[in-house]
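Worksheet: one structure, shown below.
What follows is an incomplete set of chains from the complex, kept in their original frame.
So that you can tell them apart, the chains are marked A and B in the order they are listed, and the count of residues begins at 1 in each.
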Amino acid sequence: MKKVKVGIAGAAGYTGCELIRLLALHPQAEIIWLMTGKTNEGRRLHEVFPHLRGLPERVFQPLDAGAAGDADLAFMATPHGVAVSIVPEFLEAGCRVIDVSADYRLKDPKVYEEWYEKRHTAPDLLEEAVYGLTELYRSRLPGARIVANPGCYPTASILALAPILREGVARPDSIVIDAKSGVSGAGRSLNLRTHFSETTEDLQAYSPARHRHIPEIEQEFSLLSGRKTPVTFVPHLIPMIRGMLVTAYCKPVREVDTSELTELYRGFYDQEPFVTVLAEDELPRTKDVWGTNRCEIAVRYDPRSATILVVSVIDNLVKGASGQAVQNMNVVFEMPETSGLESLALYP
Amino acid sequence: MKKVKVGIAGAAGYTGCELIRLLALHPQAEIIWLMTGKTNEGRRLHEVFPHLRGLPERVFQPLDAGAAGDADLAFMATPHGVAVSIVPEFLEAGCRVIDVSADYRLKDPKVYEEWYEKRHTAPDLLEEAVYGLTELYRSRLPGARIVANPGCYPTASILALAPILREGVARPDSIVIDAKSGVSGAGRSLNLRTHFSETTEDLQAYSPARHRHIPEIEQEFSLLSGRKTPVTFVPHLIPMIRGMLVTAYCKPVREVDTSELTELYRGFYDQEPFVTVLAEDELPRTKDVWGTNRCEIAVRYDPRSATILVVSVIDNLVKGASGQAVQNMNVVFEMPETSGLESLALYP
């Protein structure tokens, strides 16, 4: 079978090297170039990422759509803001694009401008871009020219609430999302907040009600519920490398119980290779999906406070970023959806 | 000045040795005995707790109120259920009691029975016991015979919401508490859940809406708000030793803003030596209170979702257990409230 030729732009960050890890062993993909920003261009792969010494040596090229060659697909693992201008050039160069950054996720350019504080220069592409939460948009992906890969928090949050929002069980004005992420989500750039001695044995909330993933979550919640759905969202930084857990709270529109909710979720995710709905007496933990593209979800009804509780876990770098990008690639190119994503959780 | 003679029952657990740490250097207290359950009785202090080699050697005695001697005060750091029957004996022996376990916190013996699945055999003492959240019950503590020291989650949760519950700003039916705790809260007993390789690089929710601290929180919330106040409460286990962070969400009964809320909190906690209300642009983190008896709180209003957010942090073993017990001792015996609790956070 002919392999898909892929390139990775922004390959020197954590999302980038996770793409390399997954694509290097993908049976139907072939990495043909790695591009990066100024800091790392010209450096060798083994120098930047010694953990990839098992792969052939390679050099990081400068970021340049003109050098895309005969790539079928370009992954954008660039910092937010870069893909806005460079994606049109890659499309021009004949590549499909899966953008792992935030630049093509918000359909409304005004919302983008409000949260990212810059004008979006390719508003027409916003419309074309398929929002790559594969479980919800699978049918639009085959052959798509541009896929906007979801953020990590939106992935875990939307998968947690999609069934009850679409079924109209959750009251759209009652949603609280308390999200917790491992530190790798903050990337490889140095920052006092992610300095080892500062982060270890520490726990903090950050950007409460102001995180840039909020409009993305609200956009999708609103589409699912069919009405404007604001969300209270507070993310927290957890002293661990990988893993994301979302605890979602909402009020039901009618009487429900745990058993009914579990059935509803199981029905909704029945055919999904990467989503598991747990039994009524089980709860997910991030370690169980470490290094995998899987999402595990448990749902409960708390009769005392009349509240629905949903807990979902993903690996923020895999299902929350690079793994889902590969999943999207598989669907765009009509390959088996789980191809290259079969590995099991690394435990303990 | 005459020192208060204290004994510690259940001294071989984490709460017990934290009491030893604080009391051994307390200028107005003197430890006269350490008692433990079967496993550790007869063992030497330095054998069980080598980190206390700096203190004189001592032997753990069997748990026996008859051996209380001339102790003025007995701390109960025993597993839940033990103090129910033994506290009356210590009172009889002439000791005051500060119970760090859960046995005397719930005023209603039926609620105790419901959540702890056993009958309370000293219901009259439930009434007498002062709930030792020092900031709320300070005036009742001097001379108290029995103090029920609050749980860690209740301490962080009640301090987080007391100002707006008492002032009637929070809607009592809208409260969600998403709580996160370091692993030391689970104690020194062995369990697969707290096995190093299971807990490190892992994050999980547990006992959602069923944790035994819920009735304690609801009891105090109801007293503060003046009406029955149910709470949605989900605790999470965080891969760190110490530290607790509570993120509380509720709806306001009227229009508010962050500035007004911050003022309200500052007024409420104005004279408190151990509670700090942060500025509008600050957020607390657990590391800043590591090893101290302090609580830090930030409050925000999220206009988009019309929700009040409160974040509070404590050290679960200090303000959440042994430190607050010492604070209560100080007030019961009319010593300076901060005595023995002045140490600064161990950072980084």
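Here is the rule we go by: a residue touches a chain if its C-beta (ideal position, glycine included) is under 8 Å from a C-beta of that chain, and two chains touch if they have at least 3 such contacts.
Bear in mind the structure is a predicted one, so any value in this text is a computation, not a measurement.
Asks: Copy number of the whole complex, given 2 identical chains are placed, is what?
Replies: Oligomeric count for the entire complex in this file: 4 copies.
Assume only the chains that are shown with their structure count from here on.
Asks: In whole angstrom, what separates the CA-based centres of chain A and chain B?
Replies: 39
Asks: Once bound in the complex, which stretches of chain A touch chain B?
Replies: 175-176, 178, 180, 182, 197-198, 200-206, 208-209, 214, 230-232, 234, 236, 238-243, 245, 247, 249, 283-287, 290, 300, 302, 304-307, 309, 311, 313, 348
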